[in-house]
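Missing here: one protein chain of the complex. Every other protein chain is in place.
Let's turn to chain A:
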Amino acid sequence: METQQPALRTEALCKSFGSLKVARDVTIELPRGARHALIGPNGAGKTTLINLITGEMRADSGRIALDGRDITQDPTMARVRYGLTRTFQINTLFPDLAPIEAVTLAICERERLAGQFWKGLTAHREAIDEGFEILRQLQLAEVAIRPTRTLPYGQQRLLEIALALATRPKVLLLDEPAAGVPKGESAALFSVIAALPDDISVLFIEHDMDIVFSFATRIIVMVSGGVLLEAEPAVVRSDPRVREVYLGRASHA
């Protein structure tokens, strides 16, 4: 595993807003097939790090490599096409589109079919079939043709993931996929994530420590813009610094 090229690697990423440093020398590595959790107190810079990695925010310095390819200068759209996709903490969906339309849209974009205005959408049978298959995987097949805005919140969270999967990612960054979902349902949501194929490397932000410890194989702890520790769950659990800055104070345990 260690000799392989990591699926994703950041090198000394830095970002400041004025005097506020939101990312300080963030260097992380995501091996292929990873199920890594990114944790840290509010304001630690977790979402910022995802924004930097996906290119929605530009780093002041540092480098990002996907499968060994330097993507530091590429726009978000290109990074997605190379296989680096995210989901959003706050639903960022298409309210008026049905789920089948939303995933088909993403697939057509991926397959470069989206510019074809002279052909009916239904001519792209494979794209629609593939989209429906993704919805089926995420147990959304039944609501495939309902407008997104009429779906229950939990299903909208699943659609967030479905949209990301439709881009056929190699690296998937999940920003609090279960945000706002009742505790009972969030475990079900994470079992969907756990069931994703091994060739997708996953980094997820999550606050619920029970979930983090049961689904993550490694944990990255961030504090005020920097990485405090990256280790296996058992090590993180017993680290006194982590207890102090995060677990102790937040009293999630």
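Throughout what follows, a residue touches a chain if its C-beta (ideal position, glycine included) is under 8 Å from a C-beta of that chain, and two chains touch if they have at least 3 such contacts; residues count from 1.
Basically, contacts and distances are computed from a predicted model.
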Chain not displayed: protein name in its UniProt record ("Branched-chain amino acid ABC transporter permease", "Heme exporter protein D", "Pyruvate,water dikinase" or "Beta-lactamase"): "Branched-chain amino acid ABC transporter permease"
Among A:Ile28, A:Ile128 or A:Leu151, single out the residue that touches the unshown chain. A:Ile128
Of A:Arg9, A:Arg35 or A:Arg86, which residue touches the hidden chain? A:Arg86
Which of these touches the unseen chain: A:Gly33, A:Gly62 or A:Pro147? A:Pro147
Considering the whole complex rather than only what is displayed, give the residues of chain A touching the chain that is not shown. 54, 56, 75-77, 80-81, 85-86, 88, 92-98, 100-102, 104-106, 108-110, 113-122, 124-125, 127-128, 131-132, 136, 139, 141-142, 144-145, 147, 150, 154, 163-164, 166-167, 185, 188
